[in-house]
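Quick one: the structure is below, and I'll ask about it shortly.
This view holds just a subset of the chains, kept in their places.
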Amino acid sequence: MCTSVLYKNGKYSYFGRNLDLQYKLGNDVTVCPRNYVLKFRHLEDMPVHSAIVGMALTGYGYPLFFEGVNEYGVGAASLNFPNYGQYNTELEEGKKNVTSFELIPYLLSSCRNLDDVRKELAEINLVADDFNEKVKSVPLHWICCDKKGSIVVERTATGLHVYENDVNVLANAPEYPAQAVNFANYLNLTAEYPENRIVPHLDVPFYSSGMGSDGLPGGLDSMSRFVRAAFMMNNSKAKETDAATLNQFFRIMQTVEQIDGANHEKDGFYEITNYTAGANLDTMDFYWTTYDNQQINAIHTKDLDLDQSELIIYPVGHEQNINWVR
Amino acid sequence: MCTSVLYKNGKYSYFGRNLDLQYKLGNDVTVCPRNYVLKFRHLEDMPVHSAIVGMALTGYGYPLFFEGVNEYGVGAASLNFPNYGQYNTELEEGKKNVTSFELIPYLLSSCRNLDDVRKELAEINLVADDFNEKVKSVPLHWICCDKKGSIVVERTATGLHVYENDVNVLANAPEYPAQAVNFANYLNLTAEYPENRIVPHLDVPFYSSGMGSDGLPGGLDSMSRFVRAAFMMNNSKAKETDAATLNQFFRIMQTVEQIDGANHEKDGFYEITNYTAGANLDTMDFYWTTYDNQQINAIHTKDLDLDQSELIIYPVGHEQNINWVR
């Protein structure tokens, strides 16, 4: 499944995600420039809009973004939300009827900050349209952010919910409130040098460093990944440089990586972290690694011609790029 | 602290480790060629021996290896073993008196397989000499391997112990037997698609994939790292190619990485994974990443002049090497 975070370190902010799946989706690094005509099922075409960068499926004549960041540092990522996600099967008049596969481009095309996102969401009716006969609608939920913070968007049987997300992490089901409550189950843990609290008047010898995090969940399920990412990221220390922040972002994401073989799916395949991708919310630089190539790849998005009308596409690359020292 | 593994995938075998510490040690990738004169405190000089590659401190006129691999695919790594490790303060006649900092070069200089290592260990008395006034002896234990398997070497208050290590993992204290017993605490977990076993006659809805590993420890302490690495590696699936095996080795090591900020040491610093290094036991190719540069660096050890008499040294590099795509 997936994990997404907004990582803030002083003035640097990175937003990104792991995409975990048991097979490759064929996604590309995709830039949707300002004059690419964005079409919507139940809304008017948008011929001019903010540029967007992210991973997307591009083979269907429409950028099916898994996550994206726009020129204003607004980001959004969709994550699998099985059993819980439920879109409206009815259009609503007076609402903006947006499909699940349109939500990322819709929000990123116009919003300049998280407040804009909140306002848009208040008017949106998330509808259940399939993209086409083959590409069906799947239950998703979203994390949206700007440089300051993030929210979670969930459309369940009880309607559309928007949650403030102080932890700045999203994984998969269950709903965000249940994930947040579960986080409290680990409140005794600490990133600090621990002390013996279990029986203070006894001598309880420590056998290792790092025992403050003894008890942290290490599973590959979504609740364990939520807690682990939240602990690692919200206790993170890194130099306040872009390089250190970028590196730390990828290190954090590695703590919730899916290792080939450790997560057997019902269909007989093993889930892996297909890719890890993140963007600097100030510069719009976009970075990624794939399961098979752990060197960080990147593009300077703003150096591209963002005024053109065609999608700009880069393959992600699956060949390990080793630096052979001689 | 540290984690070390022997990862076998079909005919490919990688041996390596994470070195976790709250400060940089100044280690270099170091090749000790065949004619470098290896000196020992209580044994005769060894002017000719197997070549060895590994990370080492080289500034002291002696290769202080943290881990190494020789031309025959024999490997050894030392890991911190505080409170438990205890060397003999007395020399023993009739024994080979070897100091803790000499054990890796001693074993790798002559052993051609793990049986050779076992035989040497039967004759060794591990003694407590400091390297010098500044570089004191520290309590360590070792994992030694060839392509087929590994053992653990621990010198405690009760003497020198050699344990067969079917799990092929070593972390830090407590002793290996206690680590192995603790592993059994997680016997209910599975890499397979799980089933509801807790109350089979009730409907217990799964909320996520990966719930077979729900309950795995995620802490940064040595017992949690041992279990996590053991679970990930021993359930690992990877194509039987060198590239896939190498990649999987690094992915496995990332599951037990120390993230800056999450492990506050008593001295006020934060432990991080200084480097991850591993060698292909067939080719002697040596690979590494550092905390700040996650691209894999490598040398073809056997392409070097291994008959020379001077150490061959490469800096590890701490600059992130990003592949900027244009």
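Worth a mention:
All chains are identified by letter, namely A and B, in their written order; residue positions are counted from 1 within each chain.
Going forward, a contact is a pair of C-beta atoms (placed from the backbone, for glycine too) under 8 Å apart; a residue touches a chain by one contact, two chains touch by 3 or more.
Everything numeric here is computed off the predicted structure, so don't read it as measured data.
Of 4 total copies in the complete assembly of this structure file, 2 are presented in place.
The criterion applied here is as follows: only the chains that are shown with their structure count from here on.
Per-chain Cα centroids separate chain A from chain B by 33 Å.
Touching chain A in their complex are the following residues of chain B: 1, 29, 83-84, 171-174, 189, 191-193, 205, 207-224, 227-228, 231-232, 235-238, 243-244, 246-248, 250-252, 254-255, 257-266, 270-271, 287, 289, 291-300, 314, 320-326.
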